[in-house]
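Apart from one protein chain that is not included, each protein chain of the complex appears where it belongs.
Up next, subunit A:
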Amino acid sequence: MAYEVSIFLENKIGHFERITKVLKEAEINIRSMAINDTANGWGILNLIVNDPIKAKEALAEKGVSVALRKVIALEMRDEAGGLDDLLMEVAKAEVNFDNAIGRVITEKQKAILILNVDDYAESIKKLEQQGVKIIDDQTVYGTS
């Protein structure tokens, strides 16, 4: 199973950079990112990185509120309609998700859709029954 790194972040100048600085020093490669803003002055930063466990440890050591969350990574075609076709399958499987990150794997003409879901095991089962291809961790994290 793949993990994303979730970070509690205040919406203040320089706070995001403090996070990326720690990751840079720990030689973590960020594959993709998404920020959820709550309009309450804070939000959650979700990152897909090459080494989530190392990233979490480096951030936690600096006192950052950080957590690893299980995510489901689905394969999609990197072409027009690729996301729509995939989402239709997800909807048919009756899987609801809170937020999503997309990422392209250029060399393979493939892309990945990464989902946060409430019930991880149940969602995986439904998606597999629907025939949606779930991607292995190494592909999610990247090889470099």
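Keep in mind that, in the parts below, contacts are C-beta pairs under 8 Å (C-beta built on N, C-alpha and C of every residue); 3 or more make two chains touch, one makes a residue touch a chain; residues count from 1.
Here, contacts and distances are computed from a predicted model.
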{"item": "Options \"Alpha/beta hydrolase\", \"Phenylacetate-coenzyme A ligase\", \"Phosphate transport system permease protein PstA\" or \"Peptide ABC transporter\": UniProt name of the undisplayed chain", "value": "\"Phenylacetate-coenzyme A ligase\""}
{"item": "Residue, one of A:44, A:72 or A:100, that touches the chain absent here", "value": "A:44"}
{"item": "Touching the absent chain when the full complex is considered, from A:20, A:36, A:50 or A:130", "value": "A:36"}
{"item": "Contacting the left-out chain in the complete assembly, out of A:15, A:103 or A:126", "value": "A:15"}
{"item": "Interface residues of subunit A (partner: the chain not displayed)", "value": "4, 6-10, 15, 36, 38, 40-44, 46, 60, 63-69, 98"}
